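Quick one: the structure is below, and I'll ask about it shortly.
Left out: one protein chain. Kept in place: all the others.
Then we have chain A:
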Amino acid sequence: MGFEHQINAGFMPLFDSAVLVTAKEMGFAAREDVDLTLNRETSWANIRDRIAIGHFDLAHMLGPMPIACNLGLSPLASDTIVPFALGLGGNCVTVSNEVWAGMATHGAQPDLDPARTGKALGGLIRERVKSGRDPLRFAVVHPHSGHNYELRYWLAACGIDPSRDIEIVIVPPPFMADALAAGRIDGYCVGEPWNSASVVAGTGHIATVKARIWRNSPEKVLGVRRAWAEKQPEALAALLRALHHAARWCQDPANRGDLAALMAQPAFLGLSPELQMPVLTGRLALGGGAELTVDDFFLPFDKAASFPWKSHALWFYTQMVRWGDIAHTLENAEIARNCYRPDLYRAALKPLGVALPGANAKVEGALTTATPVGSAGASLILGPDGFFDGGIFDPDRIDEYLATQKFAVAHA
């Protein structure tokens, strides 16, 4: 024993805690002289509270959550920074059998095509309005989540106003499948394996996936209490190196069986290893016997998946503005930009001589093909990273982007 650094981390029992879990369980943290203690939590609110009072130094967090904390949108929040991302993609939109059948009469096919399924959903919603039925109710895991913003982005791009045409409620991930089966909700957006859970149970169909709405898009991150990071820069750098090795290990197809078995343990997900395979292989059963393999469904390492892009933080920020969470001001945009810290990522990983992106922000959705980038003579591939509607987000042109956003809620 006698590690140089002690770190207390919180995580939610979701598959994309894998990089953090692997850092501890496969010994990557110990190799960097970090004694990493993992604490499983039951809600994002608990993670936020325990970070605030110092129980945890850092935690597995929803990508927009630290930004919301720093913007003062959550109770009891502390100043939180993001020096590392825990992966890209991994979510799906699942609908009830009844909604899927209705969508099918409006042209939906089991192809996960967001434009086609979105158009079909719009047709179904208009049909329901005509016959005076209640609006459909969709669930996401948290208001400040990638799930909420990608669901809304998809719907809005398909002509559905997510604030008026449907209702959006919050349901914890492990309860999604039951809520759908019981008819309390009509659909939901959540990470795996909670979509496959409904498909396996025969109570839902996967309509589309995050990786098709916006390929290579941000999801969970490592949120770190700023005060701790400033006091313990070496401990943080050591952990980031451990997470880098852990992420590489998680991406390697040769380790899929071991990773599924690890995450299946009761201390982590407590679900069968078979249920972990769709997220690892991208091969999804969609319901009704249809199957499809999704490219880049969930990336823990490839395509610079760990890099905390400032353009990701700013995209989340634009959606917070769009849906009325916060008013757009230069100060607020600056708070969002400063929340993600690629400088800390670079400083920690530099000694490893690994490929690092040349910039801290990129134009999102601009890469139509896989593109080699990177410094230090090492190779790094980015993209393709398109939004399904052809949208482009230039982080230097936030005002222009906001002006083009359909159904934006005017902020009082």
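Please note the rule applied: a residue touches a chain if its C-beta (ideal position, glycine included) is under 8 Å from a C-beta of that chain, and two chains touch if they have at least 3 such contacts; residues count from 1.
Operating definition for what follows: contacts and distances are computed from a predicted model.
Of "ANTAR domain-containing response regulator", "Hydrogenase-4 component E", "Ferrous iron transport protein A" or "2-oxoacid:acceptor oxidoreductase family protein", only "ANTAR domain-containing response regulator" is the UniProt protein name of the chain excluded from the display. In the complete assembly, the contact with the undisplayed chain comes from A:Arg50, out of A:Arg50, A:Arg128, A:Arg256 or A:Lys406. Looking at A:Val129, A:Ile170 or A:Ala261, the residue that reaches the missing chain in the full complex is A:Ile170.
Where chain A meets the missing chain, the touching residues are 42-46, 49-50, 52-53, 55, 74-76, 141-143, 169-172, 174-175, 184.
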